[in-house]
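Right, I'll just put the structure down here and ask away after.
With one protein chain removed, the remaining protein chains of the complex are shown where they sit.
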């Protein structure tokens, strides 16, 4: 039902523009790392490449119906949002030993959070949605608590870069569940302020900043931090 | 069909109690680690938190129908049972270097085993079920063979704790496929001793001990082993 509503909403040109910028950004990350930002560890352009490319591929599900079309957003978020947090976590841990327990917790919380979205949409009940919001509080605790502490201990430059980046991501990660809640297409029992067109366009604008732009921002900040360290 | 049978069986109060204990246990692990059992490595409460929280979220699929409801148990087990074995394996390797080849084998076998359950249920054939049981023998070999050896080499205290824990898990991991086989709802061509209500309640009692209780037991035993080491 979600797919039909989106396909009929006239948002297809936005979706196509999103897909195109996704693939272009993915290639550009690798190019920038090769040519200018050579001091950025290779794992960063690789992670950002996968974030945008995966997202672009999942949005293809909205152009023509597939078995995944009704869950296209969740299929995207399931992989791309844990990777967004992986990039953020690795930025915090830049120049010191990787703490896999914290990264695992961060990515696991985010993955479960996305799954609660599917269950809420499909069951029409918001139990799972509110549990998802509680998990999001856990993500914020990790981002602003232990991870920020680690960045601070490393250097002032890194702490500033990391704080910018986590503020940026935190704002968007609050906007996602807000749009979800306000969307008539996803959650018909709710306030239903956003129709199919608005929902679809919102989920083009938010990920564009959270994925495409975020990749450049993250790599640029690490590049700058490296130069000053 | 599985979901409808469970939903109509009157087991909903049990399912709700299970979900509530799951989330409470998850929070309690983190609290206990912070306050009393501070000598337990952080990865243990994190893993146990994910085991019970994931399970609780998947059981929400049984409260109201979703696309995942017919596969709710498998969706739970796919993630939670490899994590149960990860916790067990890391307990065996406590205080020494992590052997990722053995952990990968253990978790991979368990994951495949759960998938054979889905295929058996859906195809109505038991080929996949018996292959799954063969994979379970592989899990038992790893638990009682190389992993136990590692725990023994480290210390007597750890060996005792590990043996308790693996006996506990082994008993439950034999009971799971037994219930599966005896359930009319899951495997109609079999003996069909358990109806929908009995199956649903069995899959509340077994995971309660295997996940919620197991988490406390594992953390307690590591805490004790740490004190005596």
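Labels A and B are assigned to the chains in the order they are written; within every chain, residues are numbered from 1.
Following the convention adopted for this analysis, contacts are C-beta pairs under 8 Å (C-beta built on N, C-alpha and C of every residue); 3 or more make two chains touch, one makes a residue touch a chain.
Not measured: the values here are computed from a predicted model.
One of B:10, B:104 or B:145 touches the chain omitted from the figure, and that residue is B:104. Listed residues A:1, A:42, A:193 or A:229: the one in touch with the omitted chain is A:42.
In the full complex, chain B makes contact with the omitted chain through residues 71, 100-102, 104-105, 108, 112, 115-116, 118-119, 122-125, 127-128, 131, 135. The omitted chain makes contact with chain A at the following residues, 23, 41-43, 46, 49-50, 53-54, 57, 60-61, 63-68.
Please note the rule applied: only the chains that are shown with their structure count from here on.
Each chain gets a centre from the mean of its Cα atoms; for chain A and chain B, those two points are 30 Å apart.
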